[in-house]
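Yeah, one chain of the complex is gone here, protein chain that is, but the others are all in their spots.
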Amino acid sequence: MAEEFFQGIGKIEYEGPDSKNPLAFKRYNPEELVEGKSMANHFRFAVAMWHTICSGGADMFGAPTRVMPWLTGSDEMEIARNKVLALFEFCQKLGVQFYCFHDRDAAPEGETFEETNAKLDEIVKLIAEQQERTGIKLLWGTACLFNHPRFMHGAATSCNADAFAYAGAQVAKAMEVAKTLGGQGYVLWGGREGYKSLLNTDMKRELDHLARFMHMVVDWKKNIGFEGQLYIEPKPMEPTKHQYDSDAAACYAFLQRYDLVEHFKLNIESNHATLAGHTFQHELEFAAANGILGSVDANRGDLLLGWDTDQFPTDIYETTLAMLTILKAGGFTTGGLNFDAHVARESIDPADLFHAHVGAMDTFARGLKIAAAIREDGVLDSFIKQRYSNWDSGIGADIEAGKVGFAELSKYIIEKGEPAANESGRVEMLEALINSYI
Amino acid sequence: MAEEFFQGIGKIEYEGPDSKNPLAFKRYNPEELVEGKSMANHFRFAVAMWHTICSGGADMFGAPTRVMPWLTGSDEMEIARNKVLALFEFCQKLGVQFYCFHDRDAAPEGETFEETNAKLDEIVKLIAEQQERTGIKLLWGTACLFNHPRFMHGAATSCNADAFAYAGAQVAKAMEVAKTLGGQGYVLWGGREGYKSLLNTDMKRELDHLARFMHMVVDWKKNIGFEGQLYIEPKPMEPTKHQYDSDAAACYAFLQRYDLVEHFKLNIESNHATLAGHTFQHELEFAAANGILGSVDANRGDLLLGWDTDQFPTDIYETTLAMLTILKAGGFTTGGLNFDAHVARESIDPADLFHAHVGAMDTFARGLKIAAAIREDGVLDSFIKQRYSNWDSGIGADIEAGKVGFAELSKYIIEKGEPAANESGRVEMLEALINSYI
Amino acid sequence: MAEEFFQGIGKIEYEGPDSKNPLAFKRYNPEELVEGKSMANHFRFAVAMWHTICSGGADMFGAPTRVMPWLTGSDEMEIARNKVLALFEFCQKLGVQFYCFHDRDAAPEGETFEETNAKLDEIVKLIAEQQERTGIKLLWGTACLFNHPRFMHGAATSCNADAFAYAGAQVAKAMEVAKTLGGQGYVLWGGREGYKSLLNTDMKRELDHLARFMHMVVDWKKNIGFEGQLYIEPKPMEPTKHQYDSDAAACYAFLQRYDLVEHFKLNIESNHATLAGHTFQHELEFAAANGILGSVDANRGDLLLGWDTDQFPTDIYETTLAMLTILKAGGFTTGGLNFDAHVARESIDPADLFHAHVGAMDTFARGLKIAAAIREDGVLDSFIKQRYSNWDSGIGADIEAGKVGFAELSKYIIEKGEPAANESGRVEMLEALINSYI
Partner (left out) sequence: MAEEFFQGIGKIEYEGPDSKNPLAFKRYNPEELVEGKSMANHFRFAVAMWHTICSGGADMFGAPTRVMPWLTGSDEMEIARNKVLALFEFCQKLGVQFYCFHDRDAAPEGETFEETNAKLDEIVKLIAEQQERTGIKLLWGTACLFNHPRFMHGAATSCNADAFAYAGAQVAKAMEVAKTLGGQGYVLWGGREGYKSLLNTDMKRELDHLARFMHMVVDWKKNIGFEGQLYIEPKPMEPTKHQYDSDAAACYAFLQRYDLVEHFKLNIESNHATLAGHTFQHELEFAAANGILGSVDANRGDLLLGWDTDQFPTDIYETTLAMLTILKAGGFTTGGLNFDAHVARESIDPADLFHAHVGAMDTFARGLKIAAAIREDGVLDSFIKQRYSNWDSGIGADIEAGKVGFAELSKYIIEKGEPAANESGRVEMLEALINSYI
């Protein structure tokens, strides 16, 4: 029987808002129906293997700090197996149905690419068994194309064609793994697909290569019969000076430019949004407005710090606004909320991983219920509908219908004179309204 | 005979690098050939009427300060006429061939839209005479769709359909004016085409309206036979919380989404680039890489301040990097360098307007000559060419040619093993190299 | 009898959390006791005349928009009187006990300084009558030393000694006015006490002048027998490139350097804190830790925008954390919460001023009650006390008592070996804990 890594911690239960137990859900009640769907199905929460199981808390100025009993073993493959067991133990105790991982989170590299793949296969077999045992599923897979020095100039956008080739081989394998594990999606985050300096960069050629790579992904998906959704994850900077997939708009520009829109959706991360100068909700709204909202990396940045702090999401405002947009867009299908977040370097106790996830899940549960209450009352929707109501008839309707051009508008204004008076935007009233639902 | 507004200041002459005369060009020698083209034709410098002639230096915490002798007159139309005369006097003395203006910079609004247009027509007649007299031309025209309260919720993206209609009528007129004056372009800057808060906003509907508006612009251009280039000018924020044309990538996404790419190019502003988190050169490179680089609003932001400081460009690095990209892209055709910049609130003397423009023009002249020297020596180009050279044959060439997919790449890597070693990116060496040309 | 400016709006009443009336308090119940003190006395809310009564909503790109019925009158003094009446009507209907104003908010400048003072005296007489009539009091007065061009290079730090002299005369008068009106404080915000560029600045001389000015303020306070508290208000930038009072620490450095600490406390503004890169709570904590926490300008910035947005405070987290610190520091004595905030430019209806203040007051009421509940349960205090508990005895106590130096510490470590194990900082648990009180 497997070792228990998170000793002293049992299954996290829902105990309701009055519970004082920090290791119980106060708001997240997986079976509770909201808008006719269980909370579990609304969120499709996923645990990120890289942060929760693999990261020891190192930062640019300090060594790892966290207590991680699963990182023990006689060799690196035993450690790899323990990591998988720890991951599934964690998910089970937490009560989440999904996880996400990079190929290299699961298994180490070998001497050769084939050996690397063999190691991965061995671990994937264990993962499949654990999936079978627990019912926990893969939300999406991905490949780590940013850590190894071979990708230091980028992967698909490297000046080194061999790096592109290696990345292609690696992604091919990672997509096969995702298929093997029944993954519901596959994410491409271009961690080093950008530049350190324009002085040594041929941007056009790199963008063309990136598109070439994405078309290979699309072809490969068809080849191997992978039916999951493909996602691109925007991020503007860090580790590089600039990443081409800088925000949702940049991704959308790229996907359109290279005839890729139909094949990809976006995986929006809150902290990446704010690094790009946008709110989380903005990126969700933009993606939804253009039909490319796919999945979410749920975390939180510190807007006074200029790097990816990847904190757990604990701000009720942010989860409320996000859920308003996600519900409006019809909710997740293949996507979900992956906790791409890590505990503070000072949160060294394995229990902190539970504190962090429980707090975040409760915050999203609260956001969902607030959003649903606002939607049920229709207070925002009716305000917005009313606000744009003069577009539903008259000159507004004519404009929307394409019946008029500048000639007609000029005539209209000359006849009418000054436009109908503007009405107050009522932002302060609406902000107070949101508060009244919290 | 016309009053002289800039008394005591004559024609600014080129005196060469050793001149100690602050009101002489030390680097900008309009007729000097660089890469076979005169400096004047490289830059196509334009004076921005709104800043240089209209702005008194007010900021959010202070009243206007500047001495502006042309803002005197018995009524507002006389003042308007004096402003035109001051503009052309300034351009002549400075020796620039172009200017830019918003409709409302030139003439005030009247009681009715027709009256407003009549006032504008009267001033446009004077402008045309001044163009004729001086040979100075309109680089591009534009309409002010952000100052008046009627546009407080946006113009094309207002929740008020009448505001859209008014904006359409106003742009129709402004485009006619641009045609009348032989303008080489027309700019659309969406100063309030965005939102203050997502709580009261229907983003999708607003984007559709914005696209509808742009198609009307395209149709109208054809209708009236205007042959200038259309430009969109990106800016991420200020005055609103978010503007849809937030950066070059967002504009490009929008133009593609709504089938507008062939009709528009971008007018890139340095300070707008940095507000969006990008370098000026990044935005130029992105536009050039995607074939939509049109014109430039030349200024400079303060990266430690979070608003549009619109300072005059005086950083040799920035002008060098910009000119490297502009030269690589083939230089300006319809576009040019418009000084969308204002002097400090404390620079109250009319002479400061000359100091500012002279300093900026010299800085661009220097950037041009440095860029040309670097290009002549081929030091950056050859470095980049070499850096990507393994894409010119072998697996790189096969990838570019679309001959291989993931199957072939996997096979290639299995056979080859670890990719060819990466070479140093040499950023520090290249930065020192740039310095050696300054 | 006075005209009613806010027609259709009566006294704002407390209706409790279930009220759907946007113009009622849901949380702020002025007489309700929290920690033995009424909410009204906890907050000492003040209305800022400049924003609420004087500002029309202009921004750098747009004209005023707001409907302000009190800005009518046959001459500017009648308008000034109407502004006072509107202010007191607003405060009465809102149910706040305090207001704040700059000298120039109340009365316009005349042809001469004496005439200006005479105009001010006339309006101050009306204000005094209104105070008498309503019982509403002056939280603090201040002088506007940043709007007029005479202060374009600064006031106390101007390169123009006459500007210093004028500022001195103006502050002398404003302090007398504050005394006349029984003001509980006087604020010095150095809006232009800084620089646009170091190229033309003698920082040392300017700092000396600023200190000289502050000592004159101290002397004058004694001379005229003003018994209110003096405050300095930190802000790092805007309108200038850099203001010397950039944050609480910079103010504290200055006050110590020039022997002024005993005479001044700080007026901390949330939006100024975030512009300086700090959280609101950080600035409050820093001021409290050093004994210089005086009063608060309550508003909220947008951390994705780089200017002073001065939004109304509606974030429950921010008010909770602020109230935790303020309660810990013993609450306000002379100070209070002044709403240095303005409605959005699109919030044009006079009712929006009420929506904004009501929403903000409710948000602070909520923050207060959450903070009080956390304090009552002692959950944060006991956590912190426990966290530092090893400082209460042993080597920790010896260090605090000054009994040991490096020699003893070296000996201690050599004997002890590796320090006692660190414990988790539990940030995620604490964040969830805060949420459980919201």
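Labels for the chains are A, B and C, by order of writing; each one numbers its residues from 1.
Please note the rule applied: contacts are C-beta pairs under 8 Å (C-beta built on N, C-alpha and C of every residue); 3 or more make two chains touch, one makes a residue touch a chain.
These numbers come from a predicted model, not from an experiment.
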Shown chains touched by the chain that is not drawn here: A, B, C
Absent-chain contact - pick from B:Ala118, B:Ile414 or B:Met429: B:Met429
Candidate in contact with the missing chain, chosen from C:Pro236, C:Gly294 or C:Pro313: C:Pro236
Touching residue (missing chain; options C:Asp247, C:Glu269 or C:Glu318): C:Asp247
Interface residues of chain C (partner: the chain not displayed): 112-114, 149-150, 152-153, 158-166, 168-169, 171-173, 196-205, 207-209, 212, 216-217, 219-220, 223, 236-237, 242, 246-247, 249-250, 252-254, 256-257, 276-279, 281-282, 285-286, 288-290, 321, 380, 383-384, 387-388, 390-391, 394-396, 399-400, 402, 405-407, 409-410, 412-414, 416-420, 422-423, 425-427, 430-431, 434
Touching residues (missing chain, whole complex) on chain B: 17, 22, 26, 65, 274, 277-279, 303-304, 312, 314-317, 343-344, 346-349, 351-352, 355-356, 358-359, 362-363, 366, 422-429, 431-436, 438
Contacts of chain A with the absent chain, listed as residue ranges: 59-65, 146-149, 151-153, 191-192, 196-197, 237-239, 241, 275, 302, 304-308, 344-346, 348
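As a working rule, only the chains that are shown with their structure count from here on.
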Chain located farthest away, centre of chain A as origin (C-alpha): C
Centre distance in Å when chain A and chain B are each reduced to the mean of their C-alpha atoms: 36
Contacts with 2+ other chains: residues of chain A: 277-279, 422-423, 425-427, 431, 434
